[in-house]
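Here the structure comes first, spelled out in structure tokens, and everything after it is commentary.
Of the protein chains in this complex, one is absent; all others appear in place.
Read from first to last, the chains carry the letters A, B and C; within each, the first residue is number 1.
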Amino acid sequence: MVNAINDALDIKLAEDKSVIVYGEDVGVEGGVFRVTEGLQKKHGVERVFDSPLAESGIVGTAIGMAVAGLRPVVEMQFCGFIYPAFNQIISHATRMRNRSRGKLETPIVIRMPYGGGINALEHHSESMEAIWGHIPGLKVVAPSTPHDAKGMLISAIESNDTILFMEPKRIYRAIKQEVAEGKYTIPLGKANLVTQGKDVTVVAYGAMVREVQKAIVMAKEAGISVELIDLRSIYPIDKETIVKSVKKTGRLITVTEGPRTYGVGSEISQIALEEAFLHLEAPPARVAGFDVIVPLPKGEHHFMQDPYKIFYEIERTVKY
Amino acid sequence: MVNAINDALDIKLAEDKSVIVYGEDVGVEGGVFRVTEGLQKKHGVERVFDSPLAESGIVGTAIGMAVAGLRPVVEMQFCGFIYPAFNQIISHATRMRNRSRGKLETPIVIRMPYGGGINALEHHSESMEAIWGHIPGLKVVAPSTPHDAKGMLISAIESNDTILFMEPKRIYRAIKQEVAEGKYTIPLGKANLVTQGKDVTVVAYGAMVREVQKAIVMAKEAGISVELIDLRSIYPIDKETIVKSVKKTGRLITVTEGPRTYGVGSEISQIALEEAFLHLEAPPARVAGFDVIVPLPKGEHHFMQDPYKIFYEIERTVKY
Amino acid sequence: MFKEYNPLQESMFQVIDNHGKVINDKWMPKIEDKQLLKFYKDMLFARTADLQIVSYQRQGRIFTYPPNYGQEAIAAAAGVHIRENDWLVPAFREMGTMLAKGVTLKELFLYFMGYEDGSAFTKAKNTLPISVPIASQLLHAAGLGYAIKYSKKDEVVYGFVGDGGTSEGDFHEALNFAGVWSVPVIFIIQNNQYGISTPTHMQTASSSLAVKAVAYGVKGIKVDGNDFFAMYKAIEESVKVCRDGKGPVLIEAVTYRKGAHTTSDDPTKYRTKEEEEMWEERDPMKRMKAYLISKKLWSDKEEEKIIPQYKEEVDRQFIEAENYGPYPKEDVFKYLYADTPDDLKDQEHEYDRFLQWKNSKLK
Partner (left out) sequence: MFKEYNPLQESMFQVIDNHGKVINDKWMPKIEDKQLLKFYKDMLFARTADLQIVSYQRQGRIFTYPPNYGQEAIAAAAGVHIRENDWLVPAFREMGTMLAKGVTLKELFLYFMGYEDGSAFTKAKNTLPISVPIASQLLHAAGLGYAIKYSKKDEVVYGFVGDGGTSEGDFHEALNFAGVWSVPVIFIIQNNQYGISTPTHMQTASSSLAVKAVAYGVKGIKVDGNDFFAMYKAIEESVKVCRDGKGPVLIEAVTYRKGAHTTSDDPTKYRTKEEEEMWEERDPMKRMKAYLISKKLWSDKEEEKIIPQYKEEVDRQFIEAENYGPYPKEDVFKYLYADTPDDLKDQEHEYDRFLQWKNSKLK
């Protein structure tokens, strides 16, 4: 996935002079995950560069650049370090168009690795997308494969909205996949029906898609047919795809990494309630993180969603 | 409610030398809503004072004070201005005990007026409690009456947790109510069954409680009996009270001011799903804000929940 | 100039005294009489509007408004220099510069009456809307500066903030980014002595606000913000620095908010009559007027004659704003995204259905 993202950035940098890439250590070093490696050399230090260590500064200046017609793609080094930029995102980046009644726009992509599973210290493993999804004016997406990452990032850079592009760092290098060369886009806001099934719909995104796929293998052995939807876009939500599937299977499970309460899962359930209540044969269920701080590496396995947990919930829901 | 809050602060300041009250303009002026009026005169400038204009600074220093044994009660001038403090809240105030395995605690109360309805400029009218409720380690409460405000604030100051105390500024001076003199507490985390009813359960909090009460009058005329729960605590949620009621009425509506998607409503619905699925006679429904930025005063009525909207949803749900 | 008035020496750059007498010939700007008169009239117009608005507010015709009263020279001086393509990044107390950029009074009124339309400036180019979250806008100024430098344009950014705003982290980050990037931004602190009720000495222990420039390796200067000529000159020099690629610059403009913080504030709670009187003597309009009268360019009589015309104009625009009409429901949903997502459209449709139902009920 690292290469696919690098590729997307490279393509857009080459194609559009208004694209600017910056953030902490993204220039000379190419980012702590090497996602931007080689881009400064290729596109110059004025277009790909290291910023001072200040997240509010990074997003806040991106707003100014975007208003002036540039398309900044900025990086937050880890999900836990975006919070100093919270005010700039919620108070300005997501509001400039609305505030100016369409006169000003802020086409900004904020890239950010998120999620657990890499044995990192505190603040490096969170999945707080529900917070971001609740902010009006923001789009929030998370790819689950290298192919999607590339197409979605290109779409994000071409969008005139402010987009939080959440990269599941756990699978940065885990999934080997041929990624098409050259430019292609994947529309933001559309979910992906990964696997068809008939007994239960499972909605996931990012690194969780792979975990669900492992659970599907177990489910198959148990004679359960699972329909898997990769949500791709946390906001806006592709209600249509979800509702269609739930109407078919009558059952819904969401699998998310973040804290359970006020998390993404309950919103997906609510959609099922509002649009498919009479089709429901079991209560829409959640596999989600606990309402706790992600434990340090030695305790992280308690927090993370493993395929067993998903399968456990699948079985419970189908047997309801 | 302004007086009740002032009273609670006064009582705790008098009783406990470790209580410290500060924030922007809370000292000499007594706060822009006059909530802290007179407290500096009475308790001294070292205990009630004006801070520099910096929200991260206010919460960040409160963390240091709290770790050293004080009990800071800080004010954010408006709900839209807490965001510069987001990092200090999510990265430290809510984590210090967990991080130090119980060695350090941060008994901090962050007071903040929230919600719409006072014809204010941008950033003054938001209700983003769903975001706060999603943060592990934080408690989030909102009173709906002067009586509750006083008792809940005293409890909050006495709690060893970090508490976001959200004050519905729309009813700061709207509800006239005798408030008991002297000290009393209302436990945090317990909802209040305001009105018993049998056809539908409505869950609300803060300024919305009063709006629901108006809708209940309409419902009565239409022959519908409504059970009203004042949630009081957005996190933790008093599941027991909600579930008991939903099992009784078979129907649930939530009324909240914030944006609908990933809002408080869907979480309450999910609780009903998980604990009372087979009792549900209609899909749990939401009356909530749109996924938009609160319009400026001239357009705010489009955004706000009026009793008609609530009644409309009550009728729909009961007729489902 | 930035060497001569090095903020470390704690001197304040002034050109005229409280009586309008030139005390600093060396730095007295050369301005044509006609021009000068125009600038004074612009300030007079702003002040007239300001006082008028306060009375509208008392009549309940506008919700809230932050007066510029007493601070007119700063925004006016910036307004003189700012070009059509230069960027204005206001806080919320810069009426003079906004008018100079082409923002209309009516638009300002619309904004403070509660219409976003007031920020969709129809004539003003390269002007950001009013920014409420204190100091956050300065980062936009720094970013605009980067864009200008990157695109090799000959533009300058004017970024405003109050004394209270210097305490925010964003002030620091903006100055620091601008310093590292060396971008053409003039940061202007309107030090009006208070952030609402909090005096500047409770905001910071530094000897001045201008001295903070040192922390970012940028040029800084402390200027008498109630001295139009000093402000004129300081900004002129700052523009040169910026156009030479040697920006940014930090200007502390020392002034006084003669009015309330906003129309809902009561300054008697936190300041003394003596203090107000002291500052009354430094009033920027009086000082400039004294100068103009001494040069026989202006008279009380002329002023008395023109003020009613200004009032009328203010009133005309105010009434236009008052009659702006209802707030279209569509506007609540329309500007959030480049293409409104289906779900948001559904929310609007659902709202339509509710409104229909409600209207039928109310009939």
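Rule of thumb we're sticking to: a contact is a pair of C-beta atoms (placed from the backbone, for glycine too) under 8 Å apart; a residue touches a chain by one contact, two chains touch by 3 or more.
In this text, all values refer to a predicted model and were calculated from it rather than measured experimentally.
Visitor: Out of all the chains shown, which come into contact with the hidden one?
Guide: Looking at the complete complex, the unshown chain comes into contact with A, B, C.
Visitor: Among B:8, B:28 or B:54, which one is in touch with the chain left out?
Guide: Here the residue in touch with the unshown chain is B:54.
Visitor: So which of B:3, B:40 or B:88 would be touching the chain we can't see?
Guide: The missing chain is touched by B:88.
Visitor: Per the definition of touch given earlier, which of A:57, A:143 or A:265 contacts the omitted chain?
Guide: A:57
Visitor: Considering the entire assembly, which residues of subunit C contact the chain that has been omitted?
Guide: Per the touch rule, subunit C residues meeting the hidden chain are 8, 167-173, 176, 179-180, 182, 202-207, 211-212, 214-218.
Visitor: With the missing chain put back, which residues of subunit B would touch it? List them for me.
Guide: 20, 46, 51-52, 54, 56-57, 59-70, 72, 84, 87-88, 91-92, 96-105, 136-137, 139, 159-161, 189, 236-237, 239-240
Visitor: Spell out the interface residues on subunit A facing the chain that's missing from view.
Guide: 24-25, 28-30, 32, 50, 52-54, 56-57, 80-81, 83-84, 119-124, 260-261, 290-293, 295-300, 302-303, 308-309, 312
Definition applied: only the chains that are shown with their structure count from here on.
Visitor: What chains, if any, are shared contacts of subunit B and subunit C?
Guide: Common contact partners of subunit B and subunit C, which must touch each of the two, are A.
Visitor: Suppose chain centres are the mean of their C-alpha atoms. Which chain sits farthest from subunit A?
Guide: Max centre-to-centre separation from subunit A belongs to C.
Visitor: Between subunit B and subunit C, what's the gap in Å when you average each chain's C-alpha atoms?
Guide: 35
Visitor: Suppose each chain is reduced to the average of its Cα coordinates; what separation in Å results between subunit A and subunit B?
Guide: Subunit A and subunit B have C-alpha centres separated by 30 Å.
Visitor: Roughly how far is subunit A from subunit C, centre to centre by C-alpha average, rounded to an integer in Å?
Guide: About 40 Å, centre to centre.
Visitor: In subunit A, which residues are in touch with two or more of the other chains?
Guide: 56, 84, 87, 91, 98-99, 136-137, 237
Visitor: Note the residues in subunit C that touch 2 or more other chains, in rising order.
Guide: Answer for subunit C, listing residues that touch two or more other chains: 116, 133, 169-170, 331, 336, 343-344.
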